[in-house]
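Every protein chain of the complex appears in place save one, which is left out.
We just call them A, B and C in the order they show up, numbering each chain from 1.
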Amino acid sequence: MTNYITRSVLIVLGLICIGLAAVDLYVARHSSLGFDSIPFFYCVLGFIAYAALIFMAKALRRVISRPENYYGLQAIDSESEAKHD
Amino acid sequence: MPQFIAQHLPILQVIVPLIAAPFCALISVRNGAWWLAFVTSLVTFAISVLLFAATFDGEIISYHLGGWAPPIGIEYRVDMLNAFVLTIVSGTGVLTLLYARASVAHEVDAKQHGLFYTAFVLCLTGLLGVTITGDAFNVFVFLEISSLATYAIVASGAKTDRRALTAAYNYLIMGTIGATFFVIGLGLLYMITGTLNMADLAQRLLEHGDSRTLRMGYAFILVGLGLKLAMFPLHQWLPNAYTYAPSAVSAFLSATATKVAIYVLLRFLFSVFGFSIPFEADILFLVVLPLALAGSLIGAYIATYQDNLKRLLAYSSISQIGAMLIGVSMLSASGLMAAIIHLFNHAVTKASLYMVAGAYAKEAGTVSIRELRGVGRDMPFTTAAFVVGGMSLIGIPLTVGFISKWYLVEAALMRGWWPVVIVIVVSSLIALIYVGKFIEAAYMHPAPQGIIRREAPLTMLIPMWIFAGLSLFFGINSSLTSEAAARAAQGLVAASSLIWQ
Amino acid sequence: MTNLVMPSLVYFAAACLAPLIPHARLRAVLLLGVPVLAAATFFSATYGTSHILPLFDTHLKIFRLDALSYVFALVFSLAAFLSLLYAAHIRDRLEQVSTLIYAGSAIGAVFAGDLVTLFVFWEGTAIASVFLIWSRRTEGSYATGLRYITAQIASGLLLLIGIVLFYHDTGSVAFERMTLDSTATWCIFIAFGIKCAFPLLHNWLQDSYPAATLTGTVTLSAFTTKLAVYALARGFAGTEYLIYIGAVMTLFPVFFAAIENNLRRVLSYSLNNQLGFMVVGVGIGTPLALDGTVAHAFAHVIYKSLLFMSVGAVLYRTGTDKASELGGLWKSMPLTMVLCIVGAMSISAFPLFSGFIAKSLIVSASEPYLWVWFALMIASVGVLEHAGIKIPFSMFFGHRSAADAPKVEEAPLHMIIAMSFAAGLCIAIGVWPENLYAILPYPVDYVPYTTAHVVTQLQLLFFAILAFALLMRFGLYPLEYRSINLEFDWLYRRFLPRLVSRLAMRVTHAWRSLAGRTTAIATRILSYSPPANSASTGTMVLWIAILLGIVLCLAYL
Partner (left out) sequence: MDDLITQITAHYNYWMVIILMMIGLYITISRGNLIKKIVGLNIFQTSVFMFYISMGKVTGGTAPILTGNPDEVYSNPLPHVLILTAIVVGIATTSLALALAVRIREAYGTIEEDELLTIERDAEAAEDKI
């Protein structure tokens, strides 16, 4: 069931992306930047930037991750959640 | 107003309370002593307001006692500066007496009220006399009248805490030594000039020039007055005296006694000595300025450790006196103006704060910050007055404390004294700590179990809030006070022989 | 204009009166009227300056209404309304009063025509807001609140020093555009920078916002930082440093947000990143960029509130705001999910949502600065990652299926209403941008909805989503686990205290081994408490004698 939903979501997403990439060929861009008129510039940018960001953040986490009680009582992180009334 | 009274206003300023004082002890009607003292203070206040109005445009009133012209006779001399101080003293007198009725009834035995108010009015007389007179020896006499009365009213706090007695004793020893130093200094000045009239003294000292006798006289007067105004490290009599005195007395003294001593210091430094010889300014720079800086920091620092609210305020006073002396030792018109305006502003602020402490002493039975936890809920109006006063001590805008700090910093910047600016800012920061400490205890913590506290009575709230209101009003609209302070400073500047930048 | 009641006074009066209303529900309802009433006082007023007070040689202009202050005051009023509506279940008078004073101060600060007035309200926001953190009433929140107020007071103090110096230099305290050419303006600039969470001055924000009460965070997110943006826009528009500061601000938080477990802290990083966009806009300083900053601030206050509200609603129902503990709530809290996604799409700048029409202005204005434009593009992808995907995904879907998720109720009605209201505004602004553009300080002839623009934006977003889906599919997307991440604040929360105590220990140790006999004296000095207790008369008199001796000696020299 879940697998089915996941797969259909992926397919729909893929179709949308193909559609958007296709539209790219027919839309004339005249921004002042110039280089962004390279075909599929924004598609590539979005994809690469996202993936790079995730991998860099994962690398960062290796360095800076600490247990929740690191700062002890001076921080809220290890507190059991206060009652919110 | 009859011409006769108008002519004799300066002497009436002193004579009215002086005559009224013994009657306070004699009246046997219930509360009669208080009524008499209160009415007397009202009259003195009216007189000083009239004098203030008469001198505001720069006129100097010279009154010859008994018709003897100075320098032979005693002269009462009212200019902008002392009219300003007179108004502070008598105005504080009116409001603290209004406040005293409920507070003193709680802190002093009923059968002692007559004597208490006698001493109170005598103290008022002395302070007014010191301020108004133009005769140097007369200053000493009135200083001692006010001091002796002060020792007595401080000691009357013994009903609440017996330590008031030892505090008064210490104050007496210190105060007497200070006053005696002052007299020695006067004697030395008399030796070289043969006169005691201040204006005449100034003239003849200028002609006389430098000499060892003059230098000794300067040193004795500076130290003697330094003691009276609680200059660090001569302040040690002050914390206990203000802590254990009845709250109305603490409020009155903190607003007037040290302020009058500062006035006398200004008068002698600028009007009498006048800085015609370089060593006078040098000593101020080498001794008074470092001590003032140290006092403003150390006083504030010690205050942060106090649990007794009244003692906390006393140490804060030492810090603020340091600030005033910083302004004085800048030896510039702007520094002087900052000192004078701070004199007024601090009087207003501290009076309201001591009144708050007194209200706690009456209604909560304690002035210990720890035991006053959660008092903000039980006594909202009183505690709100503390918040206003506390903000003024820190120097937050829209309070008079900000105006003082502003002028002080501005004056220091004009002289290019960066370290001084830093000291002023740091001492404000420390003030933030000790004020914050109390506010946190009063609002952030629950009250101790089983304690009932009610809001203070109106006769205490009204004077307290008049002072708190004044410290807001003059913080928002400072034109009157800054104008008066500027003119008073100009007057002192003109009298001295410093070349002003 | 002449007899206008100051809107901040409406808040302060309400703050004084509100605690007196005994009935809690009645109080909550009446409080909703306060922002409306306050907004009504200036809503249709003509521009101008009033409430002028004399101070020193100059004048305080307490109330200045112009295009810039109008927009900010309007959105602050909106935020105050949303916060109060969202917090309608709160019974805690302290929190309500501090919310009112906080909002009132922020609005007062926006209308301040001079620096002294600005300072007063500036400190007002600092002091009132810390109670929103302390209202949580735990040990950790107390310590966090202290750190927060220290940063805020530091900002206020710098501002005050700057004002004094500025007055000293120029003889004026008017709050107009300044240039960074003196100590005075630098002080003011850094004071603004602290509140605006410039890089390395930002830690107070991520530290404290997750520590407030769930309603308090919503309130906090709206005012302090946007007030700083306003102050920068007013005082330092066109300062080039700001462009680069802003670019850094947009970039670095996205990495931290991607791996942060506490969702309110994720949103705090996101807030920091969004501020970066606005700071870039202020730094560029062209009419287009400034309009972009103001529009972005306006849109941002609303969608960031919406996001914080949705996290708050989940926190309210489940008792946690940690991504590692959440997931699969889409079935039990469907409305919250939908509203949260509206907020997520707004912040990610999907076309037809408010983020799109606001951010586009800044991005277009940044085109002359190539690298900055590039940074903003990458940051936009980052926003999509942590605020657009991570927030809704980890709460409502995530690693847990709906079946495993705890069964909780939908958010309370008043929260749903508040969120719907915010969501409605996000969409309305996105669909009809001309209404927002009309109140911006400069005339706008910008058209956000061009084919090219819509298409490129959709490409950017959808390919990023595609990347997310693929990473997810291949198990490369980082899963959250219970942890915290070190940050720059480690320096003053861990390193410096340790260093100082180590040094102190070393010094003591060396001292002891150096002179065994002086140890006793050293301990006495170390355990010295100020001599506040009674001194003997002899000591006092000795001091007089000493001082007299010194003065006499000096006098003879």
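By our rule, contacts are C-beta pairs under 8 Å (C-beta built on N, C-alpha and C of every residue); 3 or more make two chains touch, one makes a residue touch a chain.
In this text the structure is predicted, and so the values were computed from the model without any measurement.
J.: For the chain that's been dropped from view, list the shown partners it touches.
T.: B, C
J.: Write down which of B:Leu148, B:Ala384, B:Met414 or B:Ile476 is the residue touching the left-out chain.
T.: B:Leu148
J.: One chain is left out of this view; which of B:Ala37, B:Val108, B:Ile177 or B:Ala245 touches it in the full complex?
T.: B:Ile177
J.: Looking at B:Thr55, B:Gln236, B:Asn308 or B:Ser404, which residue reaches the missing chain?
T.: Going through B:Thr55, B:Gln236, B:Asn308 or B:Ser404 one by one, B:Asn308 is the residue touching the chain not shown.
J.: On chain C, where is the contact patch with the chain that was removed from view?
T.: 533-534, 536-538, 541-542, 545
J.: Against the chain that's been left off, what residues of chain B make contact? List them.
T.: Residue positions of chain B that touch the missing chain: 137, 140-141, 144, 148, 151-152, 155, 158, 162-163, 165-166, 168-169, 172-173, 176-177, 179-180, 183-184, 187, 190-191, 196, 307-308, 368, 370-371.
Everything below uses one rule, namely that only the chains that are shown with their structure count from here on.
J.: Decide which interface, B-C or A-C, involves more C-beta pairs in contact, and give its chain pair.
T.: Counting C-beta pairs in contact, A-C comes out ahead.
J.: Taking the mean of the C-alpha atoms as each chain's centre, how many Å separate chain A from chain C?
T.: Distance between chain centres: 24 Å.
J.: Among all residues of chain B, which ones touch two or more of the remaining chains?
T.: none
J.: Under the touch definition given earlier, write down the residues of chain A that touch chain C in their complex.
T.: Within the complex, chain A contacts chain C at residues 2, 6, 9-10, 13-14, 16-17, 20-21, 23-24, 27-33, 36, 40-47, 49-51, 53-58, 60-61, 63-68, 70-71, 73-79, 81-82, 84-85.
J.: Considering the complex alone, what residue numbers of chain C touch chain B?
T.: It comes out as residues 53-56, 116, 119-120, 123, 134, 153, 157, 161, 164-165, 167-168, 529-532, 534-535, 537, 539-541, 543-544, 547-548, 550-552, 554-556.
J.: Can you list the residues on chain B that touch chain C in the complex?
T.: Touch residues, chain B against chain C: 163, 166, 169-170, 173-174, 177-178, 181, 212, 215-216, 218-220, 222-223, 226-227, 233-234, 236-237, 239-240, 279, 282-283, 286-287, 298, 301-302, 305-306, 311, 315, 396-398, 406, 409-410, 413-414, 425, 429, 432, 444, 476-479, 482.
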